[in-house]
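In this view, the complex is presented without one of its protein chains, the others remaining in place.
And now, subunit A:
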Amino acid sequence: MALKTDSNVYTVIFAAIMVVVVGSILAFLASALRPNIKENERFEKQQNILYAMGVNENGDDTGSVNFIPTDVVENEFASYIKEQLVIQGDKITEDNEAYLIDLKKQLANIKKGEDYKLPVFIGEKDGKKFYIIPMYGKGLWDAIWGFIALDDTMTVQGVYFDHKGETPGLGANIKMRYFMDDFKGETILNGTQYAGIAVAKGNNDPLNKTKDDNEVDALAGATITGNGVSAMISETVKLYKPYLETIRAK
């Protein structure tokens, strides 16, 4: 007997079975792969933090970034990152897993007026101290995030940016070296005020030689993503200002 594929009953049953089958396949896959994915995400965070403080495998070309290899990142992270702090209001505590704190959730808590935790990582390389702060913001299409490494004079020692869905070739280039490298040496202070760093269109210093103008050259065709990066940095600086003040006072 041929199937009556046009009847309403058949259609409903077919839809129901399809939903169950597809749902089960995806649920099974998601739970089976979850441990691996979590592990990869953890390593990625460690790689990003180390990248911001200049621990990476970058070569001479200024294209894409090269992280510390995944198989050694855990040990490297433990050897370079000396302290992981969590700021909760006026209280600062140590937490060895502060890097796993989801900044997005904490920012949402701040908006709701609830308690929040802000992580800071203190790294040491060649006898120099780095204060690495996570950032989270909005680009053109979706979330952007990253890390900024400062020294005790509030000079940027390195940054790392990443994005969820910025346009390839345009906004997605915030994670290219030629953009990120420009931040190195810029100060987030304008005199004594915390100014952040603006991604400026029409910057007349494309070689980025002036390092105290709080500006880096924008990416062509990526105005909104660039503005998102500027906003993300200044919001983060505002948020961490009380802590940054304590570093400067030292």
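Here, a contact is a pair of C-beta atoms (placed from the backbone, for glycine too) under 8 Å apart; a residue touches a chain by one contact, two chains touch by 3 or more; residues count from 1.
One rule holds for everything that comes next: contacts and distances are computed from a predicted model.
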item	value
Protein name as given in UniProt for the chain not displayed, "Fe-S oxidoreductase", "Na(+)-translocating NADH-quinone reductase subunit D", "ABC transporter permease" or "Chemotaxis protein CheY"	"Na(+)-translocating NADH-quinone reductase subunit D"
Residue of A:Ile37, A:Ala78, A:Ile92 or A:Ile110 touching the missing chain in the full complex	A:Ile37
Subunit A, residues in touch with the chain not shown (by the definition above)	3, 5-6, 10-11, 14-15, 18, 22, 25-26, 29-30, 33, 36-37, 40, 44, 61, 63-64, 70, 164-170, 172, 176, 206-207, 220-221
